[in-house]
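One protein chain is absent from this view; the other protein chains keep their places.
Let's look at subunit A:
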Amino acid sequence: MVDKQIDSKDEETLQNEDESRSLQIKFLFFARARDLTGMTEMPLEVSYGSTAGDCLNKVISRFPRLEEIRGCMLLARNEEYTPESTTVKDGDELAIIPPISGG
């Protein structure tokens, strides 16, 4: 009934709703990462506030063979290299970038 005014309390409620929500991430595997997982992509559900590194750890726990490249790979988020500390958002596309070899 009382619409219009969105005070800070409402915002808080909204945020709490957000926090209880899980996020849907798309995870991509290329080259050696694809060989190690046997798949090109998979959906991943993570909790609100997760970082790219959290997502990676979750994927590695499912595909332990990825440990082989853990030390020499990078992550990309939405087609750009990203630090593992970046917080992910719903609908993000993450990709494991194993050592590249273009040229």
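One rule holds in what follows: a residue touches a chain if its C-beta (ideal position, glycine included) is under 8 Å from a C-beta of that chain, and two chains touch if they have at least 3 such contacts; residues count from 1.
Just so we're on the same page, contacts and distances are computed from a predicted model.
Peer 1: One chain of this complex is not shown here; going by its UniProt record, which of these names is it: "Molybdopterin synthase catalytic subunit", "Signal peptidase subunit 3", "Protein XRP2" or "B-like cyclin"?
Peer 2: According to UniProt, the chain not displayed is called "Molybdopterin synthase catalytic subunit".
Peer 1: Of the listed residues A:Met42, A:Ile60 or A:Leu74, which contacts the missing chain in the full complex?
Peer 2: A:Leu74
Peer 1: Which subunit A residues touch the hidden chain?
Peer 2: 28, 30-32, 35, 72, 74-84, 86, 95, 97-103
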